[in-house]
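This report concerns only the one structure given below.
Missing here: one protein chain of the complex. Every other protein chain is in place.
First chain written, first letter: the chains are A, B and C, and each begins at residue 1.
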Amino acid sequence: MKNARVGLLLALSLMITAPAFAAPDQDQIEKGHKVYDKWCFPCHGTGLGKPGTDSLAARGQKPAVLEERTDLTVPAIKTFVRHGVLFMPMFRKTEVSDADLDAIAAYLTRNNKP
Amino acid sequence: MRVPPGVSPGDFSDAIKQFQQAIGKEWVFTSDEDVDLYRDSYSPFWHEQEEPIPSAAVAPDGVEQVQAVVKIANHYKIPLWTISTGKNLGYGGSAPLLGGSVVLDLKRMNRVLEVNDKNHYALVEPGVSYFDLYRYIQDKNLKVWIDPPDPGWGSPVGNALERGGGYTPMRDHFDCHCGMEVVLANGDVVRTGMGALPNAKTWQQYKYGFGPYVDGIFSQSNFGVVTKMGFWLFPQPEAYLSGNVMVSRHDDLYALVEVFANLLNSGTVQATTTVVSPLAFGRDPELATLRASGSTKDLEDYVARKNVAYWSVSLPFYGSAKVVAAQWEYAREKFSVIPGVKFQDGASYRFPLDADQLAKITNPVPFGVPSLQTFSIGGSHSQGHMWFSPIIPMTGEAVLEAQQVFDQVFKDLSGAPGVSASFPVWSFFARAFVIIYFFPIEHDVEKNRRNREIFKRLVKTSAERGWGEYRTHTAFMGNISDAYSFNDHALRRLHETMKDALDPNGILAAGKCGIWPKAMRKAKA
Amino acid sequence: MRVPPGVSASDFAEAIKQFQEAVGKEWVFTSAEDVALYRDAYSPLMGEPNELVASAAVAPDGVEQVQKVVKIANRYKIPIYPVSTGKNLGYGGSAPVLSGSVVLDLKRMNRILEVNERNAYALVEPGVSYFDLYRYIQEKGLKLWVDVPDPGWGSPIGNSLDRGGGYLMPQYRNHFDSHCGMEVVLANGEVMRTGMGALPAAQTWQEYKSGFGPWIDGMFSQSNFGVVTKMGFWLMPEPDAYLSGTVIVPRHDDLIPLVNTLNYLENTRVTNGMPDLASPLLGIPMLSEFAARFDQGATPFDRPQDAELTALIAKAGGNMSPELDDYAQKKGIGYWSCKLSFYGATKANAANWAYAKEKFSAIPGVKFEEGDVYKLPLTAEQREKVHKPQFGIPSLAMFSIGARSAMNPEPSTGHMWFSPIIPRTGEAIFEANRVFAQAAKELGLPFLNFNLPSTYWERAFIFIFAFPVVKDIETNKKNVASFRKLIQVAADHGWGEYRTAPVFQDAIMNTYSFNNHALLHFHETVKDAIDPNGILSAGRYGIWPKHVREAKS
Partner (left out) sequence: MKKLGACLVVALAFFLVATALPAQEAVSRSSAWTTSTTPSQGEPRGYVQYTNDCSMCHGEGVGKPGTLALQAKYKGAVPALLDKRTDLTQALIKQYVRNGISIMPIFRKTEISDADLDAIAAYLTRNNKP
């Protein structure tokens, strides 16, 4: 099962180069920004004491702050939120609803190259 | 679809249908995908059969919906497991203790009902997080602090009910609550303290009300579902100052702790800190060698040579700028009975902190600002953790004894990865130290099995020494409850008597803190 | 011999015999003369047929004897009523709630089991009085203070279980809050320890309150769920110094910012002693000076003897009046005052007081009076001078209120306390005065023109009104009826009593009626489960055993 998860991650990273999706509208991105600030920023934001950012920084290569990434895909984001990764726990739908998660994904992929 | 233990599939699907009618279809989760979101991300049973996974989850939005759910559960004898924000990570997360329970997820009940900055209190629902409450207070520009625990996404209600601790003078979270609303197993709503008085004017100002004070039995228990809770807040103080006290010899610990306890009990120091040996964490290779094989004398020599401390405690002071300076001065005077003691001024702040100041503070929790900084603890590759947290006396003797005893357990079991040989002791609570041992969780069955064995051994050893845990992961609640056994488990038997009377069908949080409903006690026996 | 209700004479005789075997013949009291000693000396029902009286009394000396007594009581369904020192005067004394109960008198269990100076706590039995504990600490020369309530002969355990209060730092003056760990004999005769005491080898029974699992201690306060036989208390290390200072404000409406600022200072722990509200203009004395005024031969309600003022006060009738404000300004007399106490390091006290003054300076016209500064311990001479409970010294001085004195040549035979909790705001003080003054008028009660609340609790005020108990049955009847009216008046305004005498326990519990008395029903469910025969303190705080509830309905 662990291997299955790793496999999933690999598959997802391969999908990063997959074809573009329909561009989300600006309202959706703004909503996503708000939800991101509420649910993701405390761990993945800028500044001191942000373990999510620190953890990604330790991994290196890509920007550690999620908002600066342009390579995240919507399915990857959803997988991390719904399944967790390392010490990041999964989030329930009473915390981050599917609609909120769509918005977060829209926000974090807003600068992706098509 | 998974079915709760002892419930027929037919009954369960009827119950699910009624849950859906009561709270709306979208808030009853039954698909594997949705239900898996309720697994404990930091489960020590990861990839094992024993991992307790719920059968479904229901998320009511309001006390009437909670009542409806509880009544349905009673009718079909469905075991429920209540969570507030579900972020009790390291102690069980959002997963039940009994596999197949239906999680009663109160996250949607996230209203901040009142924040009063004249009498300094808040009334909140269980789904409110420390972040939510902080934001509310900031938005309204109120001059009150909350007291967050290390992780800010948890629930003030949930954390207080688990009897967690924070860092400011309001650090004992259960102690600082005032008034509850509870849905009982029969679906009835009670309000405690002054809340029992209709139109009460002091529900959040006087804890006890009239007659038996029942609030305590809803903490670390399964006697009800708390749907509202009041908290006393700390008005924003003028200033903060910290001062570090360093002593150079091993045996100085006795006097260090004695003076420290006196300062706590006399109200000079009013907040959480930790007594620590910096020697336990230094990265110097020479120090590492001394730690492994050196004598106390060797370590004392090292301390003298390198001009470091054998033990230290950093004292936090809250108050007016002049007062915190005077308190620190008085503390220095008191510690001066220890020959060779050294002092170092620490951080100093005036409140409110502006954005720039706040940005420079890695851990803002001691200033009433919630954070997730604590999750750095396991390093970037951590897959989670759980805590072993025994209460020990606030004496140097106890600290040394605990260190020696627990070190021996680790040695006997040839160590546990990531567990430090030495440890800080914390003053989260007024009078006793609590040790918080970090146990890594891995997605590795063998390592987790081994860690569980070590954990159980620690619980047992701890009990033999007269130390008990203040809180634990659901996986060990039975073990710890077993340890609190005075007079043939008289306390647990009383809890069971009450459980049977208040929740005859045993629907609420079966097994929580060792309390099982009658039917399951019989099955186990 | 009186027999408990529902018990046959022969069963009772048999039970008495077994009690005698359990505790020794001399410690079972059955003669009318001996049992009369358990009457409530301050009973408002004194001499009436419905006075609450015992049928017998049993005085065990140790937890095993308590267990035996409880088991015998269970066997014969004898209602028993534990008292600790039995000095809960004004709130019921040593008499039971249910007439005919056997009083379980724990006075002989008066051992001080431990006083730990380093970690500042004590473990005591219920018969230990504040005087006893204080003496013990003095004899051993320990640098510890006990937070005492006004009457020093009471029991720390009994007072704490009845949720009484004292005068020191907030974490000590709430006596239930400052307890840590209990030993309880349950109705089935089993002995249980709470908190860390449930751990057989416990090292921190008196250092950490809640142990593991449900924290049960609160259930044994103001209740009838068990007999507490040991209890731990957190003591206050003797501070470095004490300082007091008084804030005086000129106008009626200044009470509002006065209280708001006080709340800020108390909740940030700037001032850590019990704040002491008074009114120089209206002659309402500070609580801490109340008893001392008797020694000075003064009446406690002292104000300038001035006909104009007396007339103005009468005219205002407890309300805001511009004339009174003008008078106070003209004469330079403060309308309200509040004495603050500080315990701590000499310099910290001074700095805290300076900071408090800075904060109060937002009130125009505020004045400050420097009070006492003591480096502790007090000298023998200082000890005589001070308000003793504020220095952890037990006393009986407060009884001067009801005792014969120059101002009170024909004393009462006791008193009962009406003690509602109100919000900690100036507005609430005004409202409560309006409401209670109106009620007093309607009931013909001799209330003062204005009353100020006490500040025993950190976050709420408590009004304490004394009702005299006299020899005249008719007067007592009238007072009891008035008391009941006030309970209702208070409840209608969302104010509830924190404690009361047995005569009023049902009435007050009835006001705590949220959701059709859900909390009382909860208590009853617990009661029936853990004391199925209903032997413990039937009726205490409004909780009756099932058979009595059924008989009543």
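Definition applied: a residue touches a chain if its C-beta (ideal position, glycine included) is under 8 Å from a C-beta of that chain, and two chains touch if they have at least 3 such contacts.
All values reported here derive from a predicted model rather than from experimental measurement.
Novice: Just to confirm, in the complete assembly, which displayed chains does the hidden chain contact?
Specialist: C
Novice: Can you tell me which of C:197, C:414, C:453 or C:494 touches the chain that was removed from the display?
Specialist: The missing chain is touched by C:414.
Novice: Using the document's definition of touch, tell me which of C:93, C:156, C:213 or C:344 contacts the absent chain.
Specialist: C:93
Novice: Determine which one of C:107, C:163, C:193 or C:230 touches the chain that has been left out.
Specialist: Result: among the candidates, C:107 touches the missing chain.
Novice: Kindly state which of the options C:25, C:404 or C:477 is in contact with the chain not pictured.
Specialist: C:404
Novice: Tell me, which residues in subunit C touch the chain that this view leaves out?
Specialist: Residues 27, 29, 33-34, 36-39, 41-42, 57, 59, 85-87, 89, 93-94, 105, 107-108, 127, 131, 134-135, 138-139, 152-153, 291-292, 294-295, 297, 380, 383-385, 388, 393-400, 402-406, 408-409, 411-415 of subunit C touch the chain that is not shown.
The working rule: only the chains that are shown with their structure count from here on.
Novice: State which chain is most central when centres are taken as means of Cα atoms.
Specialist: Here the chain at the core of the arrangement is B.
Novice: Between subunit A and subunit C, what distance separates the C-alpha centroids? Give it in angstrom.
Specialist: 58
Novice: Could you state the distance in Å from the CA-based centre of subunit A to that of subunit B?
Specialist: Comparing mean C-alpha positions, subunit B is 29 Å from subunit A.
Novice: What residues on subunit C touch subunit B, complex-wise?
Specialist: It is residues 118-121, 163, 169, 171, 176-177, 180, 186, 190-194, 196-204, 206-208, 210-223, 225, 234, 236-237, 239-240, 260, 263-264, 267-270, 272, 343-345, 347-348, 350-352, 354-355, 421-425, 428, 457-460, 491, 493-500, 508-509, 511-515, 518-523, 525-526, 528-530, 541-543 of subunit C that touch subunit B.
Novice: Of all residues in subunit B, which touch subunit A in the complex?
Specialist: Those in contact with subunit A are residues 27, 29, 33-34, 36-39, 41-42, 47, 57, 59, 85-87, 89, 93-94, 105, 107-108, 127, 131, 152-153, 359-364, 370-376, 378-385, 443-444.
Novice: Report the residues of subunit B in contact with subunit C in the complex, numbered from low to high.
Specialist: Those residues of subunit B that touch subunit C are 118-121, 163, 169, 174-175, 178, 184, 188-192, 194-202, 204-221, 223, 232, 234-235, 237-238, 258, 261-262, 265-268, 270, 318-320, 322-323, 325-327, 329-330, 333, 391-395, 398, 429-432, 463-472, 480-481, 483-487, 490-495, 497-498, 500-502, 513-515.
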